[in-house]
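First the structure, then my questions, so here it is.
Only one protein chain is missing from this complex, and each of the others stays in its spot.
Read from first to last, the chains carry the letters A, B, C and D; within each, the first residue is number 1.
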Amino acid sequence: MTAVASSIPPEWYLLLAAAVFCIGLFGVLTRSDALYFLMSVELMMNAANINFVAFALYYGDLTGQVFALFVIALAAAEVAIGIGIILVLYRNFGVTDVTVPTEMRW
Amino acid sequence: MIEALIGFTFVAALLVLLAPDEWAGRLAFAFSLLPFVGSMYLWSGFDGAGNALTGGDIAYATQIEWLEVGGRTVSWFVGVDGISLPLVVLTTFLVPLAIVSAWTPIDARQSQFYGLMLFMEANLLGVFTALDFFLWFVFWEAVLVPMYFLIGIWGGPRRKYAAIKFFVYTNAASLLMFIGFMSLTFALGDSASSFALPEITGAIADGGLGTWFGISPDRIAMVAFLAMFLGFAVKVPIVPFHTWLPDAHVEAPTPVSVLLAGVLLKMGTYALLRFNFTMLPDQASALAIPIGAIAVISVIYGAMLALAQKDLKRIVAYSSVSSMGYVILGLIVFTEYGVGGATFQMVAHGLISGLMFMAVGVIYNATHTRMVGDMSGMADRMPVAVGIFVAGAFGYMGLPLMAGFAGEFFIFVGSFSAPALPYAPIFTALAMFGIVIVAGYLLSAMQSTLFGPFELETDYDVGPAPFHDVAPLAVLLVAIIVLGVAPDIFFEMIRDAAVPVVEGVTIDG
Amino acid sequence: MVNTLPQVAALLPVFLLAFTGLALLLVDTITPDARSNTSMAVVGALGSLAALAASVWLVVSGTGSADTGGAITLFAEAIKVDTMALFFTAIFASVTALVVVAAHDYFHDHESPAAFYSLVVFAATGMALLAAANSLAVLFVALEMVSLPSYVLVAYLKRNRGSVEAGMKYFLVGALSSAIFLFGISLVYAATGSLLLSDVAEGIGSLDGLAGVAGLGIVMIVGGVAFKTASVPFHFWAPEAYEGAPAPVSAFLSSASKAAGFVIAFRLFTEAFPVGASLAAGIDWVLAFGILAAVTMTLGNFAAAVQEEVKRMLAYSSIGHAGYVLIGVAALSQDGGANGAVMGAAMAHLLVYGFMNTGAFLFVAMAERWGVGRTFEDYAGLARRAPVASTAMAVFMFSLAGLPPFAGFFSKYFLFMGAIDNGFLWLAAFGAVNSVVSLYYYSRVVKALFIDDPASSSSLDAIDVRPTGLYAAVVFAAVATVLLLPGFGPVIETAEAAASALF
Amino acid sequence: MVYATIAFGLFAAVTLAFGLGVVLARDVFHAALLLGGALTSVAVHYVMLQAEFIAAMQILVYVGGVLILVTFAVMLTRSNTETEVNSA
Partner (left out) sequence: MIDVFSYVPAIVLLPFFSFLIALGVGKYLPKGGAFGGIAATAGSFLLSLWVLATVAGGEAANRTLYTWASAGGIGPTDVELSFGILVDPLSALMLVIVTLVSLLVHVFSLGYMNDEGETGLPRYYAGLGLFSASMLGFVVADNLLMAFMFFELVGLCSYLLIGFHFREPGPPSAAKKAFLVTRFGDYFFLIGVVAVIATFGTAQFAGTESFPALAEAALAGEGSVAWTPGGLELQTWLTVVGLLVLGGVVGKSAQFPLHTWLPDAMEGPTPVSALIHAATMVAAGVYLVARMYGFYALTPTTLAVIAFIGGFTALFAATMGVVKDELKQVLAYSTISQYGYMMLALGAGGYVAAVFHLTTHAFFKALLFLGAGAVIIAMHHNEDMWDMGGLKSKMPVTYYTFLAGSLALAGIFPFAGFWSKDEILYEALVHGLNDPLLLGGYLMGLLAVPVTAFYTFRMVFLTFHGEPRTETARDPESVRWNVKGPLTVLGVLAVVTGFINMVPVQKVLGLEGIDLLHLWLDNEWGGIEGLSSHHYGDIGPYSSGYLVGGEVGTVLVGAAVSLGLALTGLLVAWRLYNVPSPTEHTAKLGGIKDVLYNNYYLDELQVWLAYRTEDVAGGANTFDQGIIDGVVNGVSSVSLFGGSRVRRLQSGVVSQYATLLTLGLVALLLALGVTGGWFL
């Protein structure tokens, strides 16, 4: 397995992460359902994590990995809260489509 | 001493604010006499010499460090010299009179009104005595707040528009000025270690301006000059930055107009003198022709506008624009009579325009209109008030042996042959034509409102004005005549402080 | 004395806040529902005041300042307590105290106010930790500690459509921004190989070929900061969140949370991405902040000028203020002599802003408590029935506009001054123009309160209660706003010293 | 070496494919499932990067926790939506 790390240039991971990030961002921008939104954000965070883990190995520094762990935990918490909010949103507006509640604007 | 004066006025403002409405007017008047007495005391013991900014002896100076920022100290630094003392006296003199003149027209929320008046007085005193830039700027800006309320709450029908316009416009100008001044201080670099105006003035005079972010000292000085000039031009106001003034005046209640015209406009000219013309005389001198032209335009254009007005207050308001043009002319010529006359004119105009606004107010109290076409023959019903009105109007026209003439004449004498202003005789002669137009519109207005058969549609009898309306008018008139007959009571000390300003300029050729 | 205490004592305010949060949970479980509101408010207020006292005492005693041996680092340098951290902790604690006291009256008839207090205090704990973070990891975790309770707080009124809508928008934009911020951190980590700020700075100094990656990361981090500080273009959540959220929460978000955003910026862009090294690497984030500052203040102020609702106006004004404070970062220069001055002024402004802006939102909370409505027209003539509160509001408005004799005057003007001193005349000019615009809409509030006549004689009858806690908070904020003018010396000097220590 | 490259390429492709699936899926439930796939393939990357623990956590927390939550949410909201639509 050591060979894998040393054989793959870190730039490739950068590119992979960037691609995943962009996909997530694409999802955020194109989907109007809050749940898609949430999942897309998860993808983006995972993209960051790929970087952390990859470069932790590259630099031989564990802090990246540790941070990735934290991120996973925080992402989970965020999803939990997010789903709570989506549920109250649903209760008040009857939808999970984020483009519908526009009572406040301008 | 000055601290006591300002402090007392603040406390008095607070007390009046808390007093019941019925007492507020009387109480405020009583309180406002004390600052007046205090200023008289300052005057009697005045031992200053020269100009406070150029190393002269400052009377009653106090300097206490307040805070330090960016390596420069800000301090509580107050004191008076021959230029500021007359304005301090003017302020403390006008405020009690304005308060008395408010007794009739102000019939709601009195304690707030009088409290704000005193609060404004305290800040005005601060403006005229502060010698540290930040301190000065605090007072300078703080004047606007009570003024905003005074116009906004007790004003006429369009008071809200006028108040906001006044407030925003003059603040915008202040900011511009602030930025200009700051560039100047930073260009001074290590030459000045505080925001004390004397130190900054001295540092600039000693060539302390350095290159600042690649901009040459000359250019910085010029940019700062322009920024400050524009900033103060709004306050003065100088054409074409004057349009807030008629609106503010027309909507403001009489006592507020009195202070607005009497003292607040002087803040602008005072600051011009202190900052632009004392600190950066060479820049001023380099711009002599445009500034002279602006002065002349202010005089003539303001007078022409006054001629076109039908509202008495608007007439007086525009004529203030015109009068302030004279002051600018006096400043730009850099002669003792010019600069001294400009300062004297500030005081004189303060008294005269105060009188005029009060007189218009007295008539308004009785008629509830200020439109020229709505009334005539008021002299028939309120002879004393009208008599003083006429006297004041002639004072405004520059009748000799009244204060206005002295101020204007000093300026004219000072400017006619001034070396600092090319084509000075032509500028002066053009500006002088203002005295004809001012006579034109004031006489016309008086003819149609005060004289002729009495006509006014009211459902009540119009009788003589009450004593407490007329008394301040009379006091002002006496003061105007005294200053006109014996201008030296102020002019001597003003001149003493103006000489260093004049000497500060370098005239080519 | 400081030397006799263990180093970890420097984190006392953070511990106090965290402990208060826990204590609140405890109280909630043991007190009967009927009295829980009051007892929790008392505990929360005492706890935050204790934290405030602790941080002030630490500042005064010189903890972490350059005079007493420099910043105190803890936990393998992950935490670093210096004067700036303590200064900001003081801001957070004071805002928290005000909000907690005010919330007592605001939630007087709310079914379950208990969670509110603990959420606020936990968020404050996160902020305090944020201020002391010395590693990107700690920073991100602390940031999430602030954000997650905030999302809930905004949506706290579960049956109120406005509150829920606001919470949803805040959360979604927040989650997106967090992701961007995190990705930015990962890129920086990729480019420099470390998460410790000082090591990152070193890495920035020796980038080879990775300038683009680091630059991209920094821009994304700027985005995260912009979100937290409600700066353009990450500001979109702010008007809605502030408008929809319960007014005390709006106060908390717009003051404390915004300050938290700025502490990140100040910390990161002095220690992790120093100006000189960044510029040498071709990463001109100063320009980025300059653009953001200019656009933010302009957009905030111009939009605020045309609002009909006071609360939404305040929301936009708070965006505008973010623009002003951004000058504190945007006006830095490589060897500008006034870097410390301008950033210190920004910090001082945040402190003053903490009082005046919180006070203003609390006044809105009071109006909501009275039920007088939300628009300018609804506020007409309030001064007749509530002179004290209205006067306090006038103080806040004028102070926000930067008029003397209030503290906002000095902080704003020192900020402009610092910008000019560092050669950023154009930023100061932008600020000046915007101040003028802001004057217009701030004075509209004053005009409504004092000058306008009430729409009808009965419209003021709603003002039949005098909520003590709200009054106390508002008046206290007003007094602080006024007194900070004469007492500005120590504040600005501390702030300047704290900021200078970073360069 | 070549294997490593192939493995990276393969799982990168899988990750991206699943990711795209998430954002493009018509049905939210499908999307949630696709997200699970994407996260799992990311976990594979972690393994390749010698971060087995992280990979484990990834699967535990995400696939085991987050995904379930999402699924709950999907079910809670969608069923109601349908009934509402039906009732309407």
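Note that a contact is a pair of C-beta atoms (placed from the backbone, for glycine too) under 8 Å apart; a residue touches a chain by one contact, two chains touch by 3 or more.
Note that the structure is predicted; figures quoted are calculated from it, not measured.
J.: Touch partners of the unshown chain, restricted to the chains that are shown, please.
T.: A, B, C
J.: Which residue from C:107, C:324, C:440 or C:488 sits in contact with the chain not drawn here?
T.: C:440
J.: Among C:232, C:394 or C:432, which one is in touch with the chain left out?
T.: Of these options, the touching residue for the absent chain is C:232.
J.: Given the contact definition stated above, which residue among B:74, B:144, B:182 or B:379 touches the chain not shown here?
T.: B:379
J.: Against the chain that's been left off, what residues of chain C make contact? List them.
T.: Interface with the chain not displayed, on the chain C side: 168-169, 172-173, 176-177, 180, 211-212, 215-216, 219-220, 222-223, 232-234, 236-237, 239-240, 281-285, 287-288, 291-292, 299, 302-307, 316, 437, 440.
J.: Spell out the interface residues on chain A facing the chain that's missing from view.
T.: Residues of chain A in touch with the missing chain: 25, 28-29, 32, 98-99, 101-106.
J.: Identify the residues of chain B touching the omitted chain, counting contacts across the whole complex.
T.: 165, 168-169, 239-240, 242-244, 301, 304-305, 307-309, 335-338, 340, 377, 379-380, 394, 397, 399-401, 405-406, 409-410, 412-414, 416-419, 425, 428-429, 432-433, 435-436, 439-440, 443-444, 446-447, 450-454, 485-488, 491-492, 495, 499, 502
In this section, only the chains that are shown with their structure count from here on.
J.: Please tell me the distance, in whole Å, between the geometric centres of chain B and chain D computed from their C-alpha atoms.
T.: 75
J.: If a residue has to touch 2 or more other chains to count, which residues of chain A qualify?
T.: Residue numbers touching two or more other chains: 24, 38, 49-50, 54, 86.
J.: In their complex, what parts of chain A are in touch with chain D?
T.: Touching chain D from chain A are residues 1-5, 7-8, 12-13, 16, 19-20, 23-24, 26-27, 30-31, 33, 35-36, 38-40, 42-43, 46, 49-50, 53-54, 56-57, 65, 68-69, 72-73, 75-76, 79-80, 83, 86-87, 90, 94-96.
J.: Going by the contact rule set out above, which residues of chain C touch chain B in the complex?
T.: Those in contact with chain B are residues 338, 341, 345, 398, 401, 403-405, 409-410, 413-414, 416-418, 420-421, 423, 425, 428-429, 432-433, 435-436, 439-440, 443-444, 446-447, 450-452, 485-486, 488-490, 492-493, 496.
J.: Across the complex, what residues on chain D touch chain A?
T.: The touching residues are 1, 4-5, 7-8, 12, 15-16, 19-20, 22-23, 28, 31-32, 35, 38-39, 42, 45-51, 53-54, 57-58, 61-62, 65-66, 69-70, 72-74, 76-77, 80-81, 84.
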